[in-house]
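Omission of a single protein chain aside, the complex is shown with its protein chains in their original locations.
Let's turn to subunit A:
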Amino acid sequence: MIDFYLNGKRRQCTDVSPDTSVLELLRTQLGHTGTKEGCASGDCGACTVAIGEPDDNGELRYHNANACITPAHQLHGCHLVTVEGLSRGDALHPAQAAMVECHGSQCGFCTPGIVMSLFTLHEAQRRHPAPLTQESLEAALGGNLCRCTGYRPIRDAALSMGTYPDTHPTWADDPDLAINVAKLRESASTTPELAAQGHFTAPRDLATLRELKRQRPHARLVAGATDLWLEATQQLKVLDDLIDVRQVAELNAIEETPQGWWIGAAVTYSRLEPLLEAHYPAFAHLMHRFASSQIRNRGTLGGNVANASPIGDTPPVLLALDARLSLDGPDGERELPLAEFFLDYKKTALKDNEFIRAIFLPRLADGQNLKVWKLSKRREDDISAVLAAFAWRLEDGVMRDVHLAFGGMAAIPRRASRAEQALEGQPPSVAAFDAAKRALHDEFQPMTDVRGAAEYRQVTASNMLERLRLILVAASNKNSHAEVTLDAYAH
């Protein structure tokens, strides 16, 4: 049974198959058709809903999410808000009123999703008012496609909704809502009944997760589902045996050590953001271009690594940083350098009964630099054609500890060891970089696919080295003013 609140009212749904999405639940079982399907793949945002979960202070925090790829079972102990639940009688919520007055809808099909993303932005602004910048608006709305308006009126609505009378949805009157939601979470998710159903199990601690993995080694793990669910919606695979890691406390921890941070595998990108902003600005900047807020709110670092896609965005960065993994399972825990994790196309060193417990991010050493460049057809919410992450130190004018990691250039994310050698111990000279480019050209044979031709990948990867050289030259030459990066791509 899924026990949750929908627009302030308790709902208990039984007989929901494990691979049902929130969108299917809403549209076909609950008769809530305000939430639309535009793609069923997390890309368009038409299905955007807000999910409220109790935070550490027991207050409900709402994030926007793609209902089409969110497992219905993950609603357990949550407050789901849909477009039908925003107004107060006839009085529109500011997100809605602003959209009407700014002429923010034409065909209206994207509108419920846009309104929900505006709603979560409005909620966030209510808690922590902050000036809305181009960047913060893109972060809030980049996952909502609109084919009609061209977005200008939607931008205006986002900018003006703060000036509307703050009409609360009717459910916001209920003082006990947060407590009741929290109660459901505490009680129900650990009930033996839930575990006995067997097929969608959400353990709350590491010991239970290990035990479940022992009993059901072939059960699929699900975290944010932002990769996994596409198998259901796009390939029509039946996912009938799932273990949800989102609730496992140990996998949600961020542990600081003198050397760096252990990031629990189930930590979402949104939660990781402050740490990245503070310690790895280049990585944080990449995350602005990683998918959309809907995806970042649910997707996890563990999922990105486990998915082992050659075009996953974080693995090259993690490789450049010498990240390590903690792999865990019924047979105990072991550590593995990330570089040894990826074996071949989508093949990893993870054993059947294992899972990723955490990822270790080493602190940047003194003088260590990190640059990350993502190349895609569209700046926002697009998968990389090529991604490069470079780390190095400059010591007495020569480059040391050179790490050049690439995605999109081979069957797995990996470092360009020969190009690294060409630069190691060298000053950033044209000759050294030419040698590195030649080595790079030799050690990768990228492929041609829908995101780019092999030649394009080769040329741009090589040009990323060139950009690095130009930046190093510019840094050492106070007279150079010419920009080498576009504003929106700079970090």
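Please note the rule applied: a residue touches a chain if its C-beta (ideal position, glycine included) is under 8 Å from a C-beta of that chain, and two chains touch if they have at least 3 such contacts; residues count from 1.
As a convention for this text, contacts and distances are computed from a predicted model.
Hidden from the displayed complex is a chain whose UniProt protein name, among "Phenylacetic acid degradation protein PaaI", "Xanthine dehydrogenase molybdopterin binding subunit", "Electron transfer flavoprotein subunit beta" or "NADH-quinone oxidoreductase", is "Xanthine dehydrogenase molybdopterin binding subunit". Checked against the full complex, the candidates A:53, A:424 or A:466 give a single residue touching the omitted chain, namely A:466.
The hidden chain makes contact, of the residues A:51, A:338 or A:383, with A:383. Against the chain not shown here, subunit A presents residues 27, 31, 33-41, 43-44, 46, 82-84, 86-87, 92, 95-97, 99-101, 103-112, 115, 134, 137-138, 141-142, 144-155, 234, 236, 373, 375, 377-383, 385, 449-453, 455-456, 459-460, 463-464, 466-467, 470, 481-489.
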